[in-house]
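The structure appears right after this line, and notes come after that.
All protein chains but one are shown at their positions in the complex.
Every chain is named by a letter (A and B) in the order it is written, and numbering of its residues begins at 1.
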Amino acid sequence: MVGYFKQSFLVSLWFVFLTFPLMVVKVNTLKNVVEWRWMNMVYVAVGAFVLSFVWRWALERRQRKTKEAEFSDDVLAKPTVGQRLLEDPKVFKPVLIVIALATLGFPWLVDIYQVNIMVLALIFVVLGLGLNISVGLAGLLDLGYVAFFAVGAYTYGIMNSFWGFGFWISLPVGGLMGCLFGVVLGFPILRLRGDYLAIVTLGFGSIAKIVIENWEELFNGAKGIAGIPRPGLFGLEMNIEAATTYTYYLMILMVLFTIFVTNRLKDSRIGRAWMALREDEIACVAMGVDMARTKLSAYALGAFWAGLVGVIFAARNTYINPNSFTFMESALVLSIVVLGGMGSIVGVIIAALVLILMPEYLRAFSEYRMLMFGAVMVLMMIFRPEGLISNVRKKYGGRKSPTEAAHG
Amino acid sequence: MDYFLELFSSGMVRGSIYALIALGYTMVYGIIQLINFAHGEIYMIGAFVALIVSGVLTIYGFSGVSILILAAVIAMIYAAAYGYTLEKIAYRPLRNAPRLSPLISAIGMSLFLQNYVLLAQTPDFLRFPELIPEFEFMEPIAHVMGSAELIILVTSAITMIGLTLLIKFTRVGKAMRATQQDMTMARLVGVNVDQVISMTFIIGSVLAAIGGVLVASYIGQINFYIGFMAGVKAFTAAVLGGIGNIPGAALGGIVLGLAESFAAGYVSSAYEDVFAFGVLVFILILRPSGLLGKAVKQKV
Partner (left out) sequence: MRQSVFKKFVLVALLSLLVPVTASAADTFKIGVAGPHTGDLAPYGIPTLEAAKMVADQVNAAGGVLGKQVEVMPMDDQCKPEIATNAATKLVSQDVDVVIGHVCSGATKAALGIYKEANVIAISPSATNPPLTQSGDYPNFYRTIAPDDDQGKLAAEFVAGKLGAKKVAILHDKGDYGKGFADFSKMFIEQGGQVEVVMFEGVTPGAMDYSAVVQKIRREKADAVIFGGYHPEASKLISQMNKKRMKIPFIGPDGVKGDGFLEIAGKDAEGVYATGPMDVSAYAENQKAKADYVAKYGKEPGTFFDQGYAAMQAILAAIEATGGTEYAALEKALKSNFVDTSVGKIKFDAKGDAEGVGFSVFQVQGGKFVELQ
């Protein structure tokens, strides 16, 4: 125990040293004054001391777990309490009904602001589910996902401002355009290995933004496209409140549709191929899976969803400009997927709601938002790489009989 | 012709900075196959520490070269300390995790460090004092290459030569090469692998800090965000040259710098990033493991 204290004390000293110039000193070179913020040093010291305890405890706990995992061979199949609860029909059904009712009644229970941010959160749910296809299922790290989102949004913006097409025509076109771009961009780069792919997609993300910024004639550049109509309903005139509520229900349908499709995909032949590719490329190819086609389909499908919600995003905001499509948005969607647990649908939904709604409700802390995102991404990877709600793989066949399990 | 030379020199200057930062990426990748996404932030932190140190020293009456040396040395020490801590916190616990985990952890760390500096210091741009003094140097062609550019080129060349010597001839260098080739084997023959990895991070961070101080002094301004873009570009350079390959990183940096400079000069600077990434995609399609990278046969 004394050793622990000593170690934590040393850690605390180290962090005081580390953060000293940035946290304590603040120089104003213009007036030649130095501001010494000694209190910050105290905060850092105390914080580092406490966190070092927590850190060590958590690491030890993790180690114990992995040790246990080595000895019991069926650890993956052992569901957590949450998963067991979710699978139990007695719990599952009422929960589902309550959620469904809450979802339906939501716009009538709260004011328009809540509905409006919920629409944004739902858009990110779909984005998360879409990116989940390529990152979570197929293991293709895409750092430029927002490019396809932009493709969708601008498809609607351009179709509307140039030719006056409405929302409902643009919606599928936006999705298809996203898909098309996914195929075109994905085709040459998908034979790259994971890390290379990450940087190239990051490059595509920034190229998309630069092109939108510079190609004035088509995209209207930095000025953005204004006056994009909200989703229409048989030409019905709606005020903002009604339109927002309508968009909300539209998004609910959209999320349900996405869940349905991705769920079916997961258990389909191609879904199996994605997961197999993610786990072991060589073995998978050796088993006769067409790697290029499988990867491309994952990439393009992910892009399809981004394009689709891009259209809704444009319709919701009624205005788009390149500022909405930066690397930060890609990172945000990625952290949704990571936080939710790669490959898990429920997890992604919860993560998207938390990550989008939390900063809205905690606007006072919004300065710390990106700091928290960063920290959460690191901590999740270290302590809970499977995400908040880990993906339960469908198991075929019965459980092992006790004798079999005993033999390992 | 004059114009070509001017662009060439600008490209070389930019490229040598990219190369300095890219070395950090490539060394880390060579040993633990990790994209240290937060490396750009180390560069930024190096520049910030140098700014703060020089500010304090100026106020307490130091002057000239002593400020430059102290600021640069302290910046390097801090960059090394940050690099070391970064590895310990964010990457070491993930040594045996799947490939994506440390990468995501690195992206998280990058966001964290950016916002840490933003909150601890300021979101504004700050003036960076001209630590490296300008001097008369071939004044008639100063528009092609001035003293500031010359110093950047010379310093980065010296640094890179120093690094090559370090890796070729010292014990640490040998241990690094051994670890790079086969981590398990290196451990078996008595190399302290953890120490080597820490050392790699420290050396990479020092290089980044040198780059940070050079650029900040050349451009004269910094903010919390400079590390991100520089990091992305440097990483692109490392991939371009063949990640894991040290001469490759230097070459990749120069190629990228020149590509951007010529794109800006002959086409439009609005599209220079498009060209940078375009070159990357193009080269990767032709040579999937980069300019100097060896084609890795995947072992089953």
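Here is the rule we go by: a residue touches a chain if its C-beta (ideal position, glycine included) is under 8 Å from a C-beta of that chain, and two chains touch if they have at least 3 such contacts.
Predicted model, so just to flag it, every value in this text is computed and none were measured.
Participant: Counting the whole assembly, list the visible chains that the omitted chain makes contact with.
Facilitator: Per the touch rule above, the missing chain touches A, B.
Participant: Please identify which residue in A:226, A:256 or A:282 touches the non-displayed chain.
Facilitator: Selected residue, touching the omitted chain: A:226.
Participant: Touching the absent chain in the whole complex: find that residue among B:66, B:181, B:195 or B:269.
Facilitator: Of all options in B:66, B:181, B:195 or B:269, contact with the hidden chain holds for B:269.
Participant: Check the options A:45, A:120, A:285 or A:372 and report the residue that touches the missing chain.
Facilitator: A:120
Participant: One chain isn't shown here. Among B:95, B:127 or B:294, which residue touches it?
Facilitator: B:127
Participant: Could you tell me which of A:262, A:321 or A:344 touches the chain that is not displayed?
Facilitator: A:321
Participant: What does the interface between subunit B and the hidden chain look like in terms of residue numbers?
Facilitator: Residues of subunit B in contact with the hidden chain: 3, 6-7, 10-11, 13-14, 17-18, 123-127, 134, 142-143, 146, 148-149, 215, 218-221, 223, 225-226, 229-230, 233, 260-262, 264-265, 268-270, 272-273.
Participant: State which residues belonging to subunit A touch the missing partner chain.
Facilitator: Answer for subunit A: residues 28, 30, 101, 105, 108-109, 111-114, 116-117, 120, 210, 213-214, 221-224, 226-227, 239-240, 244, 313, 316-321, 323-324, 360, 363, 366-367, 369-370 touch the chain left out.
Here is the rule we go by: only the chains that are shown with their structure count from here on.
Participant: Using mean CA coordinates as chain centres, what's the subunit A-subunit B distance in Å?
Facilitator: Going by mean C-alpha positions, subunit A sits 29 Å from subunit B.
Participant: Okay, in this complex, where on subunit A does subunit B touch?
Facilitator: Where subunit A meets subunit B, its residues are 14, 17-19, 21-23, 25-30, 32-34, 40, 59, 62, 135, 139, 141, 143, 188-189, 191-196, 198-200, 202-204, 206-207, 210-211, 213-214, 281-283, 327, 331, 334-335, 338, 342, 367-368, 370-371, 373-378, 381-382, 385.
Participant: Name, in rising order, each residue of subunit B that touches subunit A in their complex.
Facilitator: Touching subunit A: residues 29, 33, 35, 45, 48-49, 51-53, 55-56, 58-59, 74, 78, 81-82, 85, 89-90, 93-94, 97-105, 107-117, 119-122, 126-127, 129, 228, 232, 235-236, 239, 243, 268, 270-271, 273-274, 276-278, 280-281, 284-285, 288, 298, 300 of subunit B.
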